[in-house]
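Note that one protein chain of the assembly has been removed; the remaining protein chains are unaltered in position.
Lettered A and B in written order, each chain numbered from 1.
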Amino acid sequence: MKAVRPAPGHQDTNDDGSPPRMVAVVADGRTLHAPEGTFLLEVLRKAGIVIPTLCHHPAVEPAGACRLCLVEILRNGTPGELVTACLFPITDGLQVRTRSERVQAMRRNLLDLLLARCPDTPLIQQLAREYGLDQTSYPRNTEATDCILCGLCTRVCDRVGLSAISLVSHGTERKVAPPLKQPPPDCVGCLACAAICPTGTIQAEESNGTRTIWGKTFTMLSCKTCGRALITTAQAEYWSGRSRLPIAYFETCDTCKRASTAATMAALGALGNGR
Amino acid sequence: MVPVAQCDPAAETSVRLRVSGRDIRICCGTGCRANGAMDVADAFARAYDDRSTLQIHTKRTGCHGFCERGPLVMIEPDGILYTRVKAADVPEICTRTLERGEVVERLVYHHPADHRPIPLAKEIPFYARQTRIALRNIGRIDPTDIADALAHGAYAGMRTALTELTPTEVIDIIEHAGLRGRGGAGFSTAGKWRACRRAPGERKFVICNGDEGDPGAFKDRSILEGDPHAVIEGMIIGAYAVGAHEGFLYVRDEYPLAVRHLEAALAAAREAGFLGHDILGTGFALDLAIARGGGAFICGESSALMRSLEGRVGEPRAKYVHATERGLFDLPTVLNNVETWAHVGAILAAGPDAFAALGTGRSKGTKAFSLVGKVQNTGLIELPMGTTLREIIFDIGGGMRGDRPFKAVQTGGPSGGCLPASLLDLPVDYEQLTAAGSMMGSGGMIVMDDRTCMVDVARYFLRYLSEESCGKCLPCREGLRQMVGLFDRLVTGAGQTGDLERIEALAQTMQAASLCELGKSAANPVLSTLRYFREEYTAHLEARACPAGSCRALTTYHIRAQDCNGCHTCFTACPLGAIAGVKHKAHRIDADRCIGCGACFEACPRHAVGFGPKMVCAGQEA
Partner (left out) sequence: MAPCFDPAPLAEILARYAPRETSLIPVLQDVQRAYAYLPCEGLAAVSKTLGVPLAKVFSVVTFYRAFALQPQGRTVIKVCTGTACHIRGADRLLDELERRLAIAPGQTTPDFGFTLKTVNCVGACALAPVMILGERYVAQAKTNRLPALLDEGGHA
């Protein structure tokens, strides 16, 4: 399905290939310039303005789930609604305040709720302290967890092209889970989900040449040169299939490949004096 | 048996029964069906299949609206309404009314005050006060027969629009009529259409939102069941106006009859050349398809509904970019509610002035409501905007059920609020309801009496939403979780000092920070009950008592021996056998076995069952 205009946030070119219009945004009194339609968060962060986020990562589509990036729109100088910067496409003349009392209070309230869900999670405790909260003013959730349901793991898995895990159920029952709560058939054990998880909820175990994640155990592929096991066989097969590179390419680890390239270059004298 | 003329106290409206050539319109809406309407219809069909000389025609129609009195049978053109008709009554109606021209008095509506019989539907207060536009043909046509719909004016507005007007002129007419969305926030319909028309792109969509999810609302179901052609006609006109050639009707899967009638209507419209290529020879093309909802309340939210049509989970999107620009499949889309679409054809056919002449300042035309709860005449009604709550509940609704006092009316579903008796003279329109802390929503009106606890009602909606929220954004999901926890404390007498302030602060966070309207408005039932019934909250919190005697953990029941005649009704009603007593002697409730369900209270014909507060120590019942 072809969109009629580039989606908000994608500001490289317009649909017809023309360069996007540059617009001016005023944030906390500073005038910033960026292409029209760029997401506000990106504009603010580029300008060095600190905005807290928990569900944002440049590698994946924004979701607007954690709501911490709320900023206040000013209309003719008077405070208007709160918007999530991660999803808000900028227009010319937009005026925002990123740290007004209302914004800070709202972030604090959100962290208060999050702290009730994740009372023992260091990242949340630390962020809450930054907003003056030592502990939640609500009863702790009966099933305290480290998972903040930011959905970064499922979005990165989509991005990898596997969608092995997803957000399941709805309402207060919502969880991240593999299909049918069984070891996910589409998972290749790449650890992208564990790597992107901001709270370290997703953990993998490695021992004796195997890796276990989401209840599924993978055999590791040992580097032919150094013998270290860095990726799973399933991962190598998946990347090989997607990239059309021979499986042999993945049988040597990146470090050894680089070392071998360096050695070749040295042998050819291409590196001059070298080390 | 009385001759018809004598039934009618107003001589100038005396009924003249015709001898032949009558329509028998049997309401076969979901409500009447549940009460046996299909058996009644079958009995009429059997009675007249071989007596065609009488020219009597049985017709199975959609909802007549007066669901409380169903199954309903209307005899036209006389206009006689028979209520609570059983299949066994059919021979009598045939012989007496259809053949001899008499009225069967026991089956007509009797005025609740003076018990006089009112045989004519148009003189029954429930019908007399209504103005039907969206519901114009419901109960009059056989929804599965397009010829019948055409004979009642269906598709005339479409003809005008497609053959005489440009798309922009159509939008101008809708704007002039002042039509606003009938499903929620009340956006200008013409505004949406114009934005979509202007949005660049060849491929656009029209969508009918039939995912009527507000508990207590069933107007969309009744329209889809009783007059699917009105909706289809509206969508054809809308598609023509915005330049869309594809459309979807998203209907709740819990509405099987609506889906069936809509399927039949779409097939008939295609057959008649109202859908497909080159509609009415104008070159305009459109096709419509039905999508059945998956049973998620959140899919009534437009962006979630579109995700559902795409085959995904119904998670709403931020609306910083409107659906008229990026909707279904990221293409320009107009989404309107069932009732909104049903108005369109009528506006085009009658002209915008007639519509704009009804209603108040910025709320024009009529609005359909489902009137339910502790009111006498439950059912489906349509009224000019600006009708007061009092007129709706006491004139049309016939007042309170069981003579209990009015306490509140809940409008707008889980996004709405509870309005107290002091607001009964509020004219019902978008602005007034919003200012009072409620909402128009999809037109559910749930009337509550003094036995309804406002804290419990707020808790009911919170629990509902905590299950129905998509769970994506933090303030809605975790906010609802905490709200439910706080309310669970209140209704069990375990509330803590500061809980009301906690509830208010949480409500503000949810309002300001949630991603979609569900989360933003989730606290409305809480805020409106706190605003109008704060003392009831205080009673739960401080006295640990439920003044309405509704919260089980805070209520005990007893039988006043002096009022009890030992009729044994409560004994039968009690699900736990907690009532002891022999017939004709005063009964007694065993407090240890009583779970406080109140079944005996409801059942007692002599009002001998009383209730009182139960002593609860803080924390004991948590």
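Please note the rule applied: a contact is a pair of C-beta atoms (placed from the backbone, for glycine too) under 8 Å apart; a residue touches a chain by one contact, two chains touch by 3 or more.
This structure is a prediction, so every number in the text was calculated from the model and none was measured.
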Report summary line: Among B:372, B:389, B:440 or B:455, contact with the omitted chain is made only by B:372
Report summary line: Across A:104, A:125, A:145 or A:163, the one contacting the chain not displayed is A:163
Query - Among B:83, B:387 or B:410, residue touching the chain not depicted - result: B:410
**Report entry** Contact partner of the left-out chain, one of B:22, B:159, B:261 or B:292
**Finding:** B:292
**Report entry** Touch criterion as defined above, residue of B:444, B:519, B:547 or B:581 at the omitted chain
**Finding:** B:444
Query - Omitted-chain contact residue, chosen from A:36, A:186, A:206 or A:237 - result: A:186
Report task. Could I get the residues of subunit A that touch the absent chain, sorted low to high? Result -> 154, 157, 162-170, 177-180, 184-186
**Report entry** Those residues of subunit B which, in the complete complex, touch the missing chain
**Finding:** 30-31, 33-35, 67-68, 70, 212-218, 220-222, 252-255, 291-297, 308-314, 370, 372-374, 378-380, 410, 413, 444, 446, 448, 452, 457, 460-461, 464, 468, 470, 572-573, 575, 595, 597-599, 602
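Just so we're on the same page, only the chains that are shown with their structure count from here on.
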Query raised in the report: Hey, which residues of subunit B end up touching subunit A in the complex?
Result: 199-201, 296, 298, 313, 318, 320-321, 326, 329-332, 465-475, 477-482, 484-485, 502, 505-506, 508-509, 512-515
Query raised in the report: Within the complex, which stretch of subunit A touches subunit B?
Result: 1, 3-5, 7-8, 63-67, 70, 81-84, 87-89, 106, 109-110, 113-114, 116-117, 137-139, 141, 148-149, 151, 167, 169-174
